[in-house]
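Every protein chain of the complex appears in place save one, which is left out.
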Amino acid sequence: MYKSARLRVGETVVGLFTLGIGMFLAIDTWRTPPSAAVAVVGPGMFPTLIAIGMGIVGLQLLWEGYLHRFAEEDIPDLDWRAVGIVAAALASQIFLLEPLGWIICGTVVFTVAAMAFGSRRHVLNVVFGLLLTSVTYLVFDYGLDLDLPTGSLIEDVIAPTE
Amino acid sequence: MQISRRAFATLIATATTAALLMQNPAQAQELKSLHLMAPSSPGSGYDQLARTIQIILQDNKLTGPVEVQNVAGGGGTVGLSQFITTRPRHPSGMVIGFALVGGVLTTKSAVTLDQTVPVARLMGEADAIVVPAGSDIKTLADLIERLKADPTKVSWAGGSIGGVDHVAAGLIAKTVGVDPKKINYVVHAGGGEVLASTLGGHATVGISGYEEFRAQVDAGQLRALAVTGEERIPGVAVPTLKEGGVDLAVMNWRGIMAHPKATEAERAALEKAIGDLVKTPQWKDALAKRGWIDTYLPAKEFGSFLADEQKRVETALKEVGLL
Partner (left out) sequence: MDTFAALMHGFAVAITPYNLMWSLIGVTLGTAIGVLPGIGPALTVALLLPVTYGLEPTSAFIMFAGIYYGAMYGGSTTSILLNTPGESASIVTALDGHAMARKGRGAQALATAAIGSFVAGTIATIALTFVAPLMVKLALLFGPAEYFALMVLALTTVTAVLGASLSRGLASLLFGLALGLVGIDLQTGQARFSLGIPELLDGIDVVIVAVGLFAVGETLFTVSRHRFETEELYDLKGSKWMSKEDWSRSWKPWLRGTLLGFPIGALPAGGSEIPTFLSYLTEKRLSKNPEEFGHGAIEAVAGPEAANNASAAGVLAPLLALGLPTSATAAIMLAAFQQYGLQPGPLLFDNNPELVWGLIASLYIGNVMLLMLNLPLAGVWVKLLAIPRPWLFSGILLFATMGAYTLNNNIVDVAILWIIGIIGFGMRVFNVPVAPCIVGLILGPLAEQQFRRALTISQGDATIFVTHPISLALLLVAALLVLLPTFFRWKSLRDERAQASLDATHSTKAENV
């Protein structure tokens, strides 16, 4: 396993991420106009310290990545497709939860995630998802007076407003 | 498949509309339900008012069921923006107050109170300035003397920046001729922490709603130098700022706004419900128990008060150096 010209991926990714966040903190702090309110220690001190810390740790990680460039990668085998599917299902909630409501959206996530985990009993998954989301909706919205996202297709029907 | 689903939705929509139509004429005068937004976490001032309103409206059958929703964040502006932008499923109202007027300004919020419709101002709360019983500051005059000598030597424990406590402290300094930007104001998260800081003698004075200090003042562990309202709090023998020679009155207030998309009838019904609410003995009782002062203003007067208040708060925040 020779990857001579490259840095080891693990350290490099973490290092770059840390450096990136540190740089964001530094630039944002530096560009914020000083507050008009008096403060003995201003709002910029802790961000500056953290940014410096992230700079040092980020560089250290890159250096470790360089030192270990001949070592074997310590990243396990990953099923990227499955991760992508679950991540996409969760992301869909951000946009669909409020328009479609908890029951439909939750069932979709449940079914898709179960599929990514290798379940092939799709119909059963849908039924089970519907059951779980409906029960939680009723418990939360009625029993506890909390607001789960309400869509106009299902929730309004099983739990009409008035 | 496509058609049947659409047909199903139409059927449901028709059924729901029909149900609503059938019920509506029967109780045209009264709100069948009410959704109240409290733009802060449970237990806070807005939340307490919202839940008091909820109980009294329901108990006296002034409206149908009332639901309170807490959306905290950004000095109340997160709740405000959610209130304005969501399509209301119920007739809805929102609890607002002094802090939200300031919050809209300091967070440079994209939504403002002008996008909502005033319903009523309900109550007010005076701040109190207190020192530990052992402090050598005996009166308001002592405090002012210290403040004039060196404003940085007097540390004020108070609530959030730009809130009523901060504004009151700043305006006191300004009124007695001290630069309000120079005051040593120490922000605490909530009245409990202010109380602890003052009782423990970590700050020179504490400034917060009188109720936060009442038990300790009664027990003689704290000394109240002044209350910040126009008049004394009923049943409390603490002088006002004016009596102490500082020509100033600052008071926290809270009121209720209606949703911008509310129909004329809904708004009228809400105004009437609140108008009836303030006449109930239960409301008078709640005011007394919580130390709130009755400052009820109906919709029109509240509207003009709010317009003035927004200008006043903006000036005050500029003076303490926040804007």
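The chains carry the letters A and B, assigned in the order they are written, with residues numbered from 1 in each.
We adopt the following convention: a contact is a pair of C-beta atoms (placed from the backbone, for glycine too) under 8 Å apart; a residue touches a chain by one contact, two chains touch by 3 or more.
Everything numeric in this text was worked out from a predicted model, so none of it was measured.
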Of B:Thr139, B:Ser155 or B:Thr280, the one touching the omitted chain in the full complex: B:Ser155
Residue of B:Leu100, B:Leu199, B:Ala273 or B:Ile293 touching the missing chain in the full complex: B:Leu199
Sole contact to the chain not displayed, among B:Asn60, B:Asn184 or B:Gln310: B:Asn184
Hidden partner chain, residues of chain B it touches: 41-44, 47-48, 51-52, 54-55, 58-59, 69-75, 77-78, 81-82, 106-107, 109-110, 152-153, 155, 160-162, 184-190, 192-193, 195-197, 199-200, 202-203, 211, 214-216, 218-219, 221, 288-290, 322
Interface with the unshown chain - residue positions in chain A: 10-11, 13-15, 17-18, 21-22, 24-25, 28-29, 32, 35, 37, 39-43, 46-47, 50, 53-54, 57-58, 60-61, 64, 74-80, 82-83, 86-87, 90-91, 93-94, 97-98, 102, 106, 109-111, 113-119, 125, 128-129, 132-133, 136, 140, 144-149
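Criterion: only the chains that are shown with their structure count from here on.
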Chain A and chain B: spacing of chain centres that average the CA atoms, whole Å: 36
